[in-house]
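Take a look at this one; I'll ask things after.
Note that one protein chain of the assembly has been removed; the remaining protein chains are unaltered in position.
Each chain carries a letter (A, B and C) given by its place in the written order, and its residues are counted from 1.
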């Protein structure tokens, strides 16, 4: 931490900051400069809560040099983490994985048809919501426990591992019984009670970036889960809010290489929410893989025109099959994937 | 709802949209134009989930004419709602209220000193966090239940009603036992499980705008609470995320007159989080009242330099006393307040 | 400047940075820490161009401690600057000034009627565009030189000084002949050729903040003007771009106290563009004055329903007269204005 003093700070201001640093249990190191004095804080392990320092007399600015997170950082663990969500299904390794399926589980027929179609095209896992966070209380909110039962049924039939969202602590326990990976949605990225609760489970967690969360905050939210003991975390870029209404979200693919440098955790991308429109999903799914994503989370529906939610951004099964071929070619172009062996479900 | 077709949409595209509208239980009304056809949907009460329509062949755009919320709208209830958080303490009426106190409850002495100071200066209610949502798992997270007990003690001593945050369903039940108004923080504005849970309680709720929530989404989140039966909701503008790091947040005071027009619910403003720096809190508190806010939520700490959280944006008690005088003068300048009667705690 | 090295930087990385700093003509000061080394740069006067340093091997981050601007800063000149746009019309002093008038000059009758109305209500100066930057090439672009002639005519009649926009170098020279203050619009805030050109003139300049400009960038653009020799610069907050379409812009009133702290230049606010809707202009004009703005730039049109541009955000003359009274009361409430002496045109 570096405390930059104002141009006209007086010696008692400087002493005041040094005293505050000592009271926090650290050692201050004043560095007089030509224009102004700066004061370093030595011994900081990145977790200092210094919010009051910036308000002390004579302080111009407080600059954080250490990162506020620990266990998720690449400095803590230099090699890539690989999260295994089911036997043979690894995220963060050499292969690029594809998790596909409808936005919501709507009926046995719908979810079974969807699962078979994405399985046939080479998907690695099945997505499908049983609990749906919706902006409006009057929108379809998911089938709840019945949706989880249908997902379990489909897994038995197709062998596809299941990724599905939990919205609260009770829901997370239920999801953990039925699914292979618990998804935390964008709206709950800073629901710390929920993060702690899945941090105490022994189940992979897919953590989506919040609608206007910085990458730093995404990593801090992941740190909440690791701090409770669960290191099986997969991050997901899904588009953020912007000033432009031309797309539902602004898909921040820069996040892929940035997270790769800062953290050892795997990161995938969701071009369905990242764009919001079917005909943009395909080019942006390709872009995400080209940017280095460990996988793709994509909405596919047997009959998008009749979907109860997110129909406009869901791919038709035949579009998805074409996309899979392109993704394979791009993965190879960047030296990533290698063709999937037929017995496995990876790309 | 209005469905705008593409320039080159063919008759079968138009018929496809009409069919989809009929399947949803509404009546389509095609309107051929010079450049393109538009199709109106009649009978919509604002709660249609039409997300799949925009993906149909030939559709250029779907435009929503009706608002997606109902009970929070001024069309539903034209007159201002007044929320009473304690006997004689009304928010949304003629008087401008001031809810002041420290970010967190830290100790009996700290919260008692703070409460007496803000009471003496004329505050209407006491704020103070027992459960603190923090970006980092390593930051101080509040005293929990012990904090609530101290707040109850202070209320008995000072007569100030208590506003404090709940972060999850269990916490909300606990807060409801001790406090007069349950605060839902910015990070939980779209935690729908929590919103439904406080919607089932008979307790005023202070709902803060999310970090990058639109005003529309803020109103939809309030709708979640009203839809469960609790209409005692106070909205709060607390600054949103922006591209400029010059302040902690961008304080969107436009939200005050905009919400006043769209909704009957009271809205207050939090200049402490809205700016993040003590010397900006005072001018922006004045600005919020001048813009028409029904009240102010402001951080005051007996010794900000030693605060465990948000010290840099907490006012010193003597600054707060000076601010109260300015707020009174501005309230009168806009024909709002009238001096508070000494026996009450309003401004 | 502080160069923060990566956790795993090797000695040759550190030496590389020190060498680069020496090649720039400065002195490096390495500071080894527990987690990582930081390297200070001594002798920096804030104008170092160090963009290549962040790309050197082992560098994690480059932190700027000095501000990149000089002459506009309060450190350079501690006392407030007062800009005189006409005899007796000072901006940045004790009085709050009001510059009012239509978006565009449309005809002699329109501008004369508008000027008389705002003069009667107590406005300090007249605004009105002769050259209009419009997003669409097909929108009304202003009367050009004829508009300037009309403005000069109106000044002779009413005594009101004129503020009007220039869009390019040739236009600036023309505006300087006719008007009292040259306005640089938001879209041209970083048109450096234009900034330099008005910097070489001896004429007050009203510089509007760009649509997504940081406060830092606004000050740097003002620095361009001062660096050429013209220190008569008035800054103007006019709303910035945001994710919320509820208003035309997000009106960033935090900018008022922030600029006041960083710079000696006066700053005014434009609630017409800052909100975009007539019924929001009045509360937000009040808020801007309460926040400490040195003045208000506001659109008033004799017949807003027939305005050729910005009709929806223009006040009716009678609304403007009511606003003037409220602004006077708020100015006094914050110890600012004092009633205007009848002979002058200040508030």
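FYI, a contact is a pair of C-beta atoms (placed from the backbone, for glycine too) under 8 Å apart; a residue touches a chain by one contact, two chains touch by 3 or more.
Small disclaimer: the values here were computed from a predicted structure and weren't measured.
Participant: For the full complex, which residue in A:70, A:90, A:280 or A:301 touches the chain that was left out?
Facilitator: Among A:70, A:90, A:280 or A:301, only A:280 touches the chain that is not shown.
Participant: Which residue from A:253, A:298 or A:324 sits in contact with the chain not drawn here?
Facilitator: Reading the full complex, the residue touching the unseen chain is A:253.
Participant: Which of C:26, C:69 or C:251 sits in contact with the chain that's absent?
Facilitator: Spelled out, the listed residue whose C-beta touches the missing chain is C:69.
Participant: Contact with the hidden chain only, please: which chain C residues?
Facilitator: Spelled out for chain C, the touching residues are 20, 23, 47, 49, 51-56, 68-70, 133-140, 167-169, 171, 187-188, 190-194, 210-212, 217, 220, 223-224, 227, 241, 277-278, 304-314.
Participant: Which parts of chain B are in contact with the chain that was left out?
Facilitator: The missing chain touches chain B at positions 2, 4, 7-8, 29, 31, 33-36, 38, 40, 42-46, 61, 63, 65-66, 75, 212, 241-243, 245.
Participant: Considering the whole complex, not just the chains shown, which residues of chain A touch the missing one?
Facilitator: Residues 212, 214-216, 240, 242-247, 250-258, 261, 274-275, 279-280, 283-284, 286-292, 326, 329-330, 332-334 of chain A touch the chain that is not shown.
The criterion applied here is as follows: only the chains that are shown with their structure count from here on.
Participant: Which chain lies the greatest distance away from chain B when centres are computed from Cα atoms alone?
Facilitator: Looking at centroid distances, C is the chain farthest away.
Participant: Take the average of all CA coordinates in chain A, do the same for chain B, and state the distance between these two points in whole angstrom.
Facilitator: 27
Participant: Provide the C-alpha centroid distance between chain B and chain C, rounded to the nearest whole angstrom.
Facilitator: The separation of the two C-alpha centroids amounts to 31 Å.
Participant: As a quick test, compute the distance in whole Å between the mean CA positions of chain A and chain C.
Facilitator: Here chain A and chain C have centroids separated by 39 Å.
Participant: If a residue has to touch 2 or more other chains to count, which residues of chain C qualify?
Facilitator: 212, 242-243, 245
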